[in-house]
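Inspection log for the structure reproduced underneath, given as structure tokens.
Certain chains of the assembly are absent from this excerpt, and the rest are unmoved.
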Amino acid sequence: MPLNVKTPVYEGPLDLLLELIEKRKLLINDISLAQVADEYIASVNAMETLPVGETAQFVSLAATLLLIKSRSLLPNLELSGDEERDIKELQYRLAVYQLLKDSAKGLRQSFNGPMLWEGTPQAPEPMFLPDDSVTKESLRAAAQVLIQGFPQLAALPKVEVKKIMSLEDMIESLSKRISSAMRLSFREFAGKREKGEIIVGFLALLELVKQGIIMASQEKEFGDIQLQSDQVSTPTYE
Amino acid sequence: MNDQELSNKIEALLFALGGPIARKELIAKLTCTSDELELAIRHLREARSGGIVCVDDGTTLELRASPETSALVEEVRKEELSRDIGRAGLEALSAILYRGPLTRSEIDFIRGVNSSQTLRTLLMRGLVRKIENPKDARQWLYEPTTELLSQLGVEHRDELPEFEIVRGKLAELEAAYRLKESQNNETNA
């Protein structure tokens, strides 16, 4: 069944992410990024096509968001120095992008305002001043430069399959570390599901953990995780 | 409109249009009276004391480089015109010869960089000239001058080396670009 859903056009992954944060009137920080992670991934999945060059960027940003979300839910999840750096870098890039995107709006107004027109220099008397470098041969050579440097437009290929695969790969490796952090196998939880569903399942798992976050930290004492417990407390960051 | 404002507008018009403009024309364009115009002109001539002066022959007005700077201007202009037209000049010239007549934006597109300075030099040296675009009166077309062709020893530009091949290739590349552009636009829609 063909779906005719108009998806908004984003300039890129940062644009999409910023859009999600601004929609909720949030500031850029760990907490807001954790909150919009699900929606970001859902939006990426909903996009029918992504230009090949940008797929990697959409996915690597999704990975960073999942790290942020996982850490907010599982404080005992150890992040590597590189991962910490990725998170800091993402926040920095988002803040810079936000500023410049706003400035771009101001520029649009300036472009619509009065401009400064160039002058017309007085034409000197008609003259012909040839140049020794202008010959049939040099002109033919210059034409070759034009042909070789002619603007090429890359076609935008469709890569929806690849996109989900790589997102899945990333989630799988992340799920291993998360499950060891909370001693619950994500494989057990997710079972044998369809590729697309694993992502959904993973996000659902995170939601469950969010509900039982205190229990997860009590894991050592009791030796097991009770996802549905009377002692459920609300996460402290909301 | 006060004096200052009117004299600024006169100055801007003289600057933007280049060449002399008659008082009559100024009055029409600025919708002012003759007296207002004279006042503003006096204002303009008094205020100008820098490198640009306003020359008034009683009927028309024109901006010129001031007499004190004319020797310098002449010297620099000569120097500019005796200089090689350079790679940019050759490329623009070649585009005009093989693919022309072209508008400025078409030349910019083919070269991938802005060519306004380059075209100005080519015009000043009499290598190309501007003709009116029958399709769009607001855009000039550039074509080679007959002097250039005779300098190259050809009567017609199709005698240039591999004229048909180069012209065909450039047309083909452009068509391929346009096609992809429209395809991409469809994908994004």
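First chain written, first letter: the chains are A and B, and each begins at residue 1.
What we mean here is this: a contact is a pair of C-beta atoms (placed from the backbone, for glycine too) under 8 Å apart; a residue touches a chain by one contact, two chains touch by 3 or more.
What you see is a predicted model, and the numbers here were worked out from it, not measured in a lab.
Participant: Given one representative per chain kind, what formula describes the whole complex?
Facilitator: Expressed as a formula in the displayed labels, the copy numbers read A x1, B x2.
One rule holds for everything that comes next: only the chains that are shown with their structure count from here on.
Participant: Mind checking the centre-to-centre distance between subunit A and subunit B? Centres are C-alpha means, answer in whole Å.
Facilitator: Each chain's C-alpha centroid was found; their separation is 45 Å.
Participant: Applying the document's contact rule, which stretches of subunit B touch subunit A when the two form their complex?
Facilitator: Result: residues 12, 15-19, 64, 77, 81-82, 84-85, 87, 89-91, 93-95, 97-98, 109-112, 120, 124-127, 145, 147-148, 151-154, 160-162, 166, 169-170, 173-174, 177, 180-181, 183-184, 187-188 of subunit B touch subunit A.
Participant: Which residues of subunit A touch subunit B in the complex?
Facilitator: 9, 49, 117-124, 126-131, 133-143, 145-147, 149-156, 158
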